[in-house]
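The complex appears here minus one protein chain, its other protein chains still in place.
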């Protein structure tokens, strides 16, 4: 059975025509990852949108935070699981496998995080992520109180909320454009 | 009955301590709107996050697009209606009233957009926005085909999708932090 | 954008042909409110149905009760919010603004009552109203016990239940007939 | 296993203290049915509410209409099935069995109306009833057009809508008060 | 109104052509019940599937267990109520009426088990059955802990889980084939 070979159903311009700063990023991705993440290509018809997306992504996922990088990736995958987002589950599932060195953990986050053996702090964060994703109108003080009970500061809650919010954006860009993940993710850290 | 008087449940630092570029923005808001939007204050504990949020917001809502500014605000309100987001319904409901000069249109978008007398193009965009928000995993080629049938180009679909995606982020930042809108919005353009 | 100008999609007869008792009511509405509520016009093809509706409405919303008139209007709006009923949100949202003198309270009830700063008695009543509206089959003794814990008597619970029940009727008459509210409500007490 | 023996969890006053007009109705019910329907007893702490409820019920279910009495009872049961209302399913299930002389039809309406062999007119009415009950905010012109296609006039649609609306009220009074049906219904017309 | 007269929409072969072991079962059913349950006929195009189904059914519903036969039938009906399965509600509703000698209990299980006056053990089992049926992904250790609190052993939980699981299979065979129950069930033990 042939699998989908598009990157985005809204079209992707030839990377030869990209602005220099983006060409440089394309180059770095090739060097470091061996490929350019399809989300970049899918955004590339609108270069400024792409720059904004990358800036927000880098700040949320890579800057200093009370939440570890692995925890942020776990949140990304749980949000994407609630939204059944193929692109993000494949790409960030690979990131969880890689950062944790635990391929099963990646699967659990993608398929049903409740089966994983998590400490109460991580479990509370993922429960909050699920609720904020599926019924944001029901989030109240008592939900934030649960997070504080397991040790999250105001800053940590902010970072958690923004990570959840960002993947609710990102899942929907993928669904709106039918974005396909690079195939390299599938085999990574199995 | 006293109404909520917080801006965010995660705290807001004194604006006196803001970086100069942000202070300048605070000043411009005061001049132009008479107040600083609470979303800026709520984001201000994390200045770089705020900058990224403003950059993305401005590009999506204010740059050139095949979708009019009013249409983008209508989409913002319909997404926020699906997510029952008080902050965004109040702030962007006011924007719909102001840009359209039609206070009832703002109410319709916030309460149930299906009652409005829309042309088929706008109706198709809002149906797509509702579906992408509530069941993103069900969005398929036939949904994009509906948009093309009423005249949207690939670029228009991209802008629509990104607007929907952005307010799914923004609604969740509001719910995660219990962000309250500035009271000025309530009286605007009634 | 022209807004809907119908009252009901099932037609409204000329008020000149109404029975005398109804003509008298039409006159009183004009004197007191400046207009005849569209729900009356929408019901007027069936005069006896209209009389029954008005009798029930008046008894539930205006007679003596342990629930204040404002509280009954708050319940009306929260039920209508769960059902996303445009007519009732507009008409009874205006009533909450007027009775409370607090325009924001009206918005909160319509958009997401959980953001309002309510005392525990009112919050418990509105939570009960939401549950009875959205999942009536799950209402049990422990839900009524919550109401008694915050001071409601059997009579108060009866009045609460009947108010919720009545607006579940009324929201559906509006949806079944596509009833549009009078425009005068929009500007009232902003 | 002992079954529930209450009529309403909010209490029922001694019928000896009822007003004369209600006593007369109690007498007529005893003569005609052999019992007083529990919904009357459950409403009797509030005599005027009871009178209004009976007036509305009689007009909707018993007056002349393009919908037969059986059809109105079928609608009552389908609405109550969507809301999983024990009282109304038992009492109006019995009415469908009695009016149709077809015990299985009563069961089908209560358990899943889609299995019954209905003509397209009745099927369309019940589909409309289900939608108006479960997602009233999605009812639109095209739903009314389906009804007209199978022969319903504006008056018929009004009667259908009001029947659906009324049982959405009545189901919720039953759930709010935990109203139990008279046991006589169970054995009727099996 | 003529009621459906098919057994399965996928066809039923003449019983004359059945293998001898199945013919013997057909005969026993006729002797004992007066009819062959339609589920057997519906399965009979695939004799080995039928044998497997009967073997599993008999073991789960009739072998020794810490759950009484009545309790297993109550679970069957509650699962079928969640899935609104006409066939199983009719057939197993009759079994609850017969085993309990309490026709109302059968109705309560089919229409809304929460209205029945159950002991805490049975109520906990039925709540577990409802949750396992409607949101199996949310079942966790704390749900099993509730069962143990009311006295269920590991074996009892296994039997409960398998009964729930089996009727989730059986309800779907009925829906997939539009299986109709034998009419004899309707009148049994009313």
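Order as written gives the chain letters A, B, C, D and E; numbering starts at 1 within each chain.
Quick note on the criterion: contacts are C-beta pairs under 8 Å (C-beta built on N, C-alpha and C of every residue); 3 or more make two chains touch, one makes a residue touch a chain.
The structure displayed is predicted, hence computed values, not measured ones.
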Which displayed chains the unshown chain touches: A, B, D, E
Check the options E:25, E:150 or E:165 and report the residue that touches the missing chain. E:165
Of the candidates A:42, A:110 or A:161, the residue in contact with the absent chain is A:110
Using the document's definition of touch, tell me which of A:102, A:140 or A:155 contacts the absent chain. A:102
To test your reading of the contact rule: which positions on subunit A touch the chain that is missing from view? 1-4, 81, 84-86, 89-90, 100, 102-105, 107-108, 110-112, 115-118, 178, 180, 183, 186-187, 190
Would you write out the residues of subunit D that touch the absent chain, in ascending order? 112, 114
List the subunit B residues touching the unshown chain? 137-138, 140
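In the analysis below, only the chains that are shown with their structure count from here on.
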Tell me the fewest steps from subunit A to subunit D, where a step is a jump to a chain it touches. 2
When subunit D touches subunit E, do the two copies use mostly the same residue numbers, with over half shared, or different ones? same
Would you kindly tell me how far, in whole Å, the mean C-alpha position of subunit E lies from that of subunit C? 44
Touching two or more other chains - residue numbers and ranges from subunit D: 84-85, 137, 140, 178
Which label fits the chain touch graph of this model best, line, ring, star, complete or other? other
